[in-house]
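== subunit A ==
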Amino acid sequence: MSEFHAPADQAANATMRKIVTFRVDQRTFGIDVAAVREIKGWHPATPLPHVPPHVRGVINLRGMILAVYDLRARIGLGITAATPAHVILVVDVHERVAGLLVDAVSDIIDVPASAVRPPPDVQTCDQMLSGVVIVGEEVVSLLALDRAVDANPLVNTYPTLPSEAA
Partner candidate 1 sequence: MKILAIDDTATLRTLLSHCLRDAGHEVVEAENGADGMAKFEACQPQLVITDLNMPVMDGIEFTRACREHPDGQATPIVILTTETGADLKSEGRRAGATAWMVKPFVPDTLLALVAQLDR
Partner candidate 2 sequence: MDPMALLKQSFLEECDELLSALERCLQEMDTGATDTETVNAAFRAIHSIKGGAGAFGFTEIVPYAHGFEAALDLLRNGKVRVADAPLGLFLRTADAVGACVGAARSGQPAPQFPDLIEALRQFVSGGGAAAAAPVMPLAAAAAPEPPPVEAACGHHIRITPHDDLFRRLVEPPQILQSLETLGEPVLTCDVSAVPLLAALDPARCNLRFDVMLDSAATREQVEDVLERCFDADELAFISPAAPAVVSPPAVVMRGSADGMTGSVSGAAAATAGDEAMPAGSAGYEAAAVAAPAVSAGDSALAAARQLPLMSPLPDASGVVPTLKNRPAMVRTIRVDLDRVDRLMNLVGEIVITQSMLIDRSRDLPVLHALQLTEGIEALTRQTRELQDQVMAVRAQPVKTVFQRMPRVVRDLATMLGKQVRLATCGEDTEVDKTIIEELADPLTHMIRNALDHGLENPDERISAGKPVEGVVTLSAEQRGGRIVITIADDGRGLPRDKLLAKAISRGVMAADAKPSAAEIDALIFHAGLSTAEAVTDVSGRGVGMDVVKQNVEALGGRVTVESEPGKGCTFALSLPLTLAVADGMVVKVAGQRIIVPISSIMETLQIANCRPGSLPGGSEIVRLRGQVAPLIRLADLLELGGSGQETVVISAETDRGEIIGIAVDEILGQQQVVVKSLEASFGPVAGASAATILGDGMVALILDIDALPALVARRGQRPQPDQPVLVPHAA
């Protein structure tokens, strides 16, 4: 994973963003490479009581307790039937480290910062997205991580997806 942390071309080209893209259901999401600590395979989590369904529980990450959030459940598509093929993105969110359960990691892409557009409809997307970017045929929804890995239920679900809107 170390190449993820390479200083990249940030200095050379400050207007480029390095994005990790991953898939949930049929959709592609992205987050900044810098936020990703590591990527690990699914490991059964210990469920927590009295939490919303998208909080899958906690796992042991080298002696550290890591809370894992199910992104599919988070966006209202039901709980992921996790298999060892599923992936947990270990991400930094503010002072915390959290796990984000996704179907698979797709790619690492460079996108010009200017290509990132605001999320299409704030009303329907809640605050889960920080923006969208179109790469080739594909719409990549950039996640607002602090909202994605929040235990509080979303104000509303995710009826319209950018890919469908586009």
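Heads up, the rule we're going with is that a residue touches a chain if its C-beta (ideal position, glycine included) is under 8 Å from a C-beta of that chain, and two chains touch if they have at least 3 such contacts; residues count from 1.
Keep in mind how these were chosen: all candidates are chains of the complex that A comes from, given by their letters.
Fair warning: this is a prediction, and the values are worked out from it, not measured in the lab.
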Going by the contact definition at the top, pick out the neighbour of subunit A in this complex from 1 or 2.
2
Interfacial residue positions of subunit A with respect to candidate 2 in the complex:
44-53, 55, 57-60, 63-67, 78-83, 96-98, 151
